[in-house]
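Note that this complex is displayed minus one protein chain, with the remaining chains in position.
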C-alpha cells in the first residue's frame, strides 16, 4: 500500500508557552496517522483490541525540522515499513500544508501483545486473517 | 477529616501559547488532589479498582481567578463534601504558593460504577469496609 | 447565529485507564468547538491575538452524561449565549454521533484581556469592528 495521508489543524491546547506545538504532541500525531493507516488497510485497531491484542510502542524517533503553530494545517504522511508478525514499524513525515515545509520526520516500532497476559504474540499465527492486512500494507 | 493539601509546581508542557496553564489542566490538578485525598483517607483509588469499582466524574465546575505560569508553586486544598454511597463530591481551592492568591476554585461530583457492568453501585452495600473511609473523610 | 456544529472522533490518547475519554478532555472539546464558532462568525481567534487581545477562561461547568470511547464519532453543538464587550459566554452539548446520546453538556465564560498588560478590555471600545462579529453571533 502507498503512503497514507492524514490531515488536520493544530489545536490551541497543543501549543506551549513558546507558542509552538509541544514536542510530545508529535508522537500523538504519529499515532493518529498510524491508526488511520490501519483503518485504511482494512484493519481498524479496535478490531485487534476486541480480539485481545494490543500494540504498545517499543521505540520512537522524532526529528523536529520546523515549528507548527496554532491553526496551522498539516498532513502526516505515514508508511508501514516493517512487519514480521511479532513487530511492526512505521515511518512518518509531518508537512505544513500551507508552506510545504517538513515539520518533522520520525519512526515508531511496536510489538503485538496478548492484552490479558501481556506476553508477546506472533500475529501471523494468532490471527492469520488479520495478519494479511499488515502484509499487504507494507510499502516496499 | 480536615482539608488535605496537595502541592507541586506547574510543568512546562501544562502551559499554552498564552503563557499560562491551560484551562483543562485544572481538572487534572483537581484529580491529582482528589486521589491524594483518597490515599490519605486510607483508601487509595487503586484498591477500589482492584475490587471492580470505578468512580467516573459526573459533574465539574471551575472558577478561574488568577493565572498560573510555568514554574509557579501551587497547592490544591481539597475537601470531601458529600458522600451518599452512590455519589461523592469534592471541593477544591488552588492557591499560588508564593503569592497566596487563589488561582481557582471548583467542585466535582462522581458516582460509583461496577467496572465490568458499568452500572451504578452503592458502596455502602457493596464494600461497607471501604465505605467507612469516605464517611469518616467528610469535612462537615 | 444558529448553533455551530463541530465534529470529530475520539483519539486513542484521549482515553484513560477506565477506557473512556478523560474528563479533562471535554474542556478541550469545548475549546475546539468555541474556536470553530469564532471562525464561522468571521472572527478567527488568531485575528484577536494579532491585535493583542486574549480571551482566557474565567469559568467552566461540565455535566457528564454518558461516556465516549476511542473511535466514537461525536459532535459538539456550541452556541454563543452572552456577550457584553467585557465578557463572553458559550454553551455546549456533546453528542455521540452514532447513538444520538448526549455525552456531556456545559458552559464556559471568558473575559477579554490586553495580552501585554494582562488587564481587562472592553472589546466594544477597543476593537468595535471585531465586536460586531460577537454581537451578531449571539443565539437569542
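By written order: A, B and C. Residues from 1 in each chain.
One rule holds for everything that comes next: a contact is a pair of C-beta atoms (placed from the backbone, for glycine too) under 8 Å apart; a residue touches a chain by one contact, two chains touch by 3 or more.
A quick note: this is a predicted structure, and the numbers were derived from the prediction, not measured.
Q: Just to verify: which one of A:24, A:84, A:99 or A:136 makes contact with the chain not shown?
A: Answer from the full complex: A:24 touches the omitted chain.
Q: For the chain that's not shown, point to the residue among A:58, A:84, A:99 or A:136 touching it.
A: Answer from the full complex: A:58 touches the omitted chain.
Q: With the missing chain put back, which residues of subunit A would touch it? List them for me.
A: 18, 20, 23-25, 27-28, 31, 54, 56-64, 67, 115, 118
Q: Since one chain has been left out of the picture, which residues of subunit B touch it in the full complex?
A: 11-13, 28, 31-32, 35, 44-46, 70-71
Q: For review purposes, identify every residue of subunit C that touches the missing chain, sorted by number.
A: Considering the whole complex, subunit C reaches the absent chain at 12-13, 15-20, 22, 24, 69-70.
Simple rule for what comes next: only the chains that are shown with their structure count from here on.
Q: Which chain would you call central, comparing Cα centres to the global Cα centre?
A: C
Q: Looking at subunit A with subunit B, do both copies bring the same residues to the contact (over half shared) or different ones?
A: same
Q: Name the chain whose C-alpha centroid is farthest from the C-alpha centroid of subunit A.
A: Farthest chain from subunit A, going by C-alpha centroids: B.
Q: What whole-Å value do you get for the distance between subunit A and subunit C if each is reduced to the mean of its CA atoms?
A: 29
Q: Approximately how many whole Å separate the CA-defined centres of subunit B and subunit C?
A: 24
Q: What whole-number Å value describes the gap between the mean CA coordinates of subunit A and subunit B?
A: 33
Q: Give the residues of subunit A that touch two or more other chains, as numbers and ranges in rising order.
A: 12-13, 70
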